[in-house]
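Below is a slice of the complex: some chains, not all, each in place.
Chain lettering (A and B) follows the sequence in which the chains are written, and residue indices restart at 1 in each chain.
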Amino acid sequence: MSDIKDLERRVLAFRDERAWAQFHTPKDLAMSLSIEAAELLELFLWKKPEEPVDHERIREELADVLFSALLLASHYQIDVHKAVVDKLAKTAEKYPVDKSYGSNKKYTEHT
Amino acid sequence: MSDIKDLERRVLAFRDERAWAQFHTPKDLAMSLSIEAAELLELFLWKKPEEPVDHERIREELADVLFSALLLASHYQIDVHKAVVDKLAKTAEKYPVDKSYGSNKKYTEHT
């Protein structure tokens, strides 16, 4: 079985054991995703690139981000694998290799 | 093959075709994840729960979130499936069913 589908089943079971679906409007799930992403970001705050970070906490905060992302995907019945594959194809059009190779510019700044 | 691993391989290939690894410090990837999460959140801004949202845009912004998340997981060689399974077990301890059933309180507010 798909391991994404397996994770989706697990987060839905976790939610349903606690009767949390009533709070999980898509708006709140999107908020939750932003909040968890900020907690991950905080692990890098005030640090130089070469400073060590706590890998275990990164792993946990990333899992929290995915928890919200999977609940949101499930709410909209989004096939996560297909969504990423399709978006890569679309982004490839905005960032063609010849214009974006070795460049950190946003596509709106391409000349 | 695992479909998460398949996605990881695709996002890494996308990055490497464009020689973007040089910009993708973990700190910048964590920033990117927060920024993409905010773009997803914006789709719900000023809207009542019952107002329609653009599903296709949600699907795309969610894919962008996952793009950054997968690059970060790959950087730290995090097994995404295992990370989520482990975190659910840990969160289950903070939110035991008897204390959290039907409750929207944070675990720090449990009595």
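Heads up, the rule we're going with is that a contact is a pair of C-beta atoms (placed from the backbone, for glycine too) under 8 Å apart; a residue touches a chain by one contact, two chains touch by 3 or more.
What you are looking at is a predicted structure, and each value in this text was computed from that prediction instead of being measured.
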Quick one: how many copies does the complete complex have, if 2 are shown in place?
4
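The rule is simple: only the chains that are shown with their structure count from here on.
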Between subunit A and subunit B, what distance separates the C-alpha centroids? Give it in angstrom.
2
Within the complex, subunit B is touched by subunit A residues 2-4, 6-7, 10-11, 14, 17-20, 22-23, 25-27, 30-31, 33-34, 37-38, 40-41, 43-44, 47, 49, 53, 55, 58-60, 62-67, 69-70, 72-73, 76, 78, 80-81, 83-88, 90-92, 95, 97, 100-104
